[in-house]
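Of the protein chains in this complex, all but one are displayed in their positions.
Note that the chains take the letters A and B in the order they are written out, and that residue 1 is the start of every chain.
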Amino acid sequence: MFRILKKSLKTGVVTGQHPKADAPREPASPEAVQKTKPFTRSLAIREVDTGSCNACEMEMNALANPVYDVERFGVHIAASPRHADALVVTGPVTVNMTRALKDVYEQTPDPKIVIALGDCAINCGMFKGSYAVTGPVERHVPVDVRIPGCPPRPAEILKALAELREGKKP
Amino acid sequence: MSQAVLLVVAQTMVLLALSPFIVGLIRKVKARLQCRRGASVFQPYADLAKLFKKQPVVSTTTSWIFTATPYILFASTLAAGLLVPVFVSQTPLNFAGNIIALVYLLALGTFFLMLAGLDAGSAFGGMGSSREAIVASLTEPAAILSIFAIALTTGSTNLSTIVHKTALLQGIDTAPSPHLMALAALFIVTIAETGRVPVDNPATHLELTMIHEAMILEYSGRYLALVEWASGIRLLVFLTLIVNVFAPWGIATTLTPVAFGVGLGVYILKVAGMAVLIGVIESMFAKLRLFRVTDLLGVAFILALLGVLFFYILRG
Partner (left out) sequence: MADAQTAISQLNEAFGNAIVGVSDLHGTPVLRLGVKDLPVVAHYIHTHPGLRGALSLLWAVDHRPREARYELCYLFTLSECRDWLLLCTDLQGDDRLFHSITPHIHAAKWYEREIRDMFGLIPQGHPDLRRLVRHEHWPKGTHPLKKDFRWDTVLEQAQGEYAFRRIEGEGVFEVPVGPIHAGIIESGHFRFSVAGEPIMQLEVHHFWKHRGVEKLFEQLRLTDAVPLAERVSGDTTIGHSLAYCQAVETLLGIHVPPRAHYLRSLFLELERLHNHLGDVGAICNDTAYVLAHAHCGRMKERILQLNDQLAGSRFLRGVICVGGVSLNLTDHQVAQVTAELNAIETDFSELERILFANASLTDRLETTGVLNERAAWDHAAIGVVGRASGMDRDIRRDRPFAAYEELQPKIALYRYGDVRARMRVRMDEIHESARLIRDIRARMPQGPALAEPSGAPKPGEWALSAVEGWRGEILYMVMAGEQGQIHRCKVRDPSFVNWPAIQWAVLGNIIPDFPLINKSFNLSYAGNDL
């Protein structure tokens, strides 16, 4: 029972032990920064997978691990679209997920921002043109931020989010 | 008279202002034990501020219950908080209610929340409401009995009287065993009523496992802010109940500014200590399987019952 506490105390805080990321290739637009103003201190994210290969999801999951610890920036994962401020969309929008993406966009209350994560969400990657893909994401819902990469590293995602919030850190 | 009003206002302010801090402190403790820095302890304030500014989205299939519940929940929880001595042992509202009133004011909030969970017609809301009903119906007797055990030692069910007498060490003529049993029972009830591990996981995203969170999945904007704040106040009320009924020393028994200051300071320290304890306990255990929660609450009830029995047995 107590051994796990001892292990944690022995290991100490590992946040930040990762290689620094380069500056984002697609800097945040002024409109996106303006839209994010209500959320600089508290952002609830809902992740929408419209057909990704799962690598982007794994990197997003890595954001919650002790090394990247996205919670320290006031970012947390929302359990319901009604609690969400930002939709992080991954994957080229497949023909089966198009309806679901539009629905979740409608269910999320305003103001909200949409982040397209990964090359597939931005330009369908290597699935471009496939009969089963109707993407990219901006064809169906307005996109405010693009984070390119296949998949983008968690440090890059953090950097993009920080730039979006104008570098505000607690 | 005006001093009484001031005290009530002050107690309300303390409850409102301190509850997000306690929630943030528990999260911080858990984060540190997870080897990460975690959000600032003041993060819940930022969350609430943001939620109040967001536009609520209300499903068209809901009734007046859905929009009224956040207000009812908030008001009843705050009212329950006003019945509990926070930093002054003689609360001005002590005439208005005793422990029965406290437990049932909290239950009123829970009742409406359960209805709201069912109102939206979603599957998860319904499941959350039914599970909350199981938990609430079992914590009620345990909570009442455990406070009865203390009431017996001090001779009154009025919370102010209980706290005042215990703080002044008046009329404590029995061994501490009823107190210990009742404390253990009340602690388990606190964990269950505030939806903490091992009964429920407040930080989970798995809707199928949620109890409390499932009922609020449909809320957004200011409704969600009120519901979240009310949960924070509820947690604070339970912690206050524990620290002030079982270890009230330091609370202001006289109405002087110095006593207020000391009372407030000691109170914050005690409640913060409990929050740290809860954070540590949440990190040590896995969540109980749903039908084992009833076993745990059964244990709480038995402990409380034993507390009452011990009082009579030891009194001779």
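The criterion applied here is as follows: contacts are C-beta pairs under 8 Å (C-beta built on N, C-alpha and C of every residue); 3 or more make two chains touch, one makes a residue touch a chain.
Since the structure is predicted, the reported quantities are computational estimates derived from the model, not experimental observations.
K.L.:
Of the residues A:Ala32, A:Val75 or A:Met97, which one touches the chain left out of the display?
P.N.:
In the complete complex, the chain left out is touched by residue A:Met97.
K.L.:
Would you mind spotting which of B:Gln34, B:Thr139 or B:Ser220 touches the chain that isn't drawn?
P.N.:
Checking the options B:Gln34, B:Thr139 or B:Ser220, the one contacting the hidden chain is B:Gln34.
K.L.:
Under the stated touch rule, tell me which residues of subunit B contact the chain that is not displayed.
P.N.:
So the residues of subunit B touching the unseen chain are 30, 33-36, 123-124, 126-127, 130, 197-198, 201, 203-209, 282-292.
K.L.:
Kindly note down the residues of subunit A that lie in touch with the hidden chain.
P.N.:
Its contact residues with the unshown chain are 1, 3-5, 7-8, 11, 14, 18-19, 46-62, 64-68, 77-81, 91-92, 94-97, 99-100, 104, 125-127, 129-133, 150-151, 153.
Convention: only the chains that are shown with their structure count from here on.
K.L.:
Which residues of subunit B touch subunit A in the complex?
P.N.:
Residue positions touching the partner: 31-40, 43, 46-47, 49-50, 53-57, 204-205, 207, 210, 213, 217-221, 224, 280, 283-285.
K.L.:
Okay, in this complex, where on subunit A does subunit B touch?
P.N.:
1-2, 4-5, 8-9, 11-16, 38-39, 41-42, 65-67, 69, 71-74, 76-80, 82-83, 85, 107-111, 170
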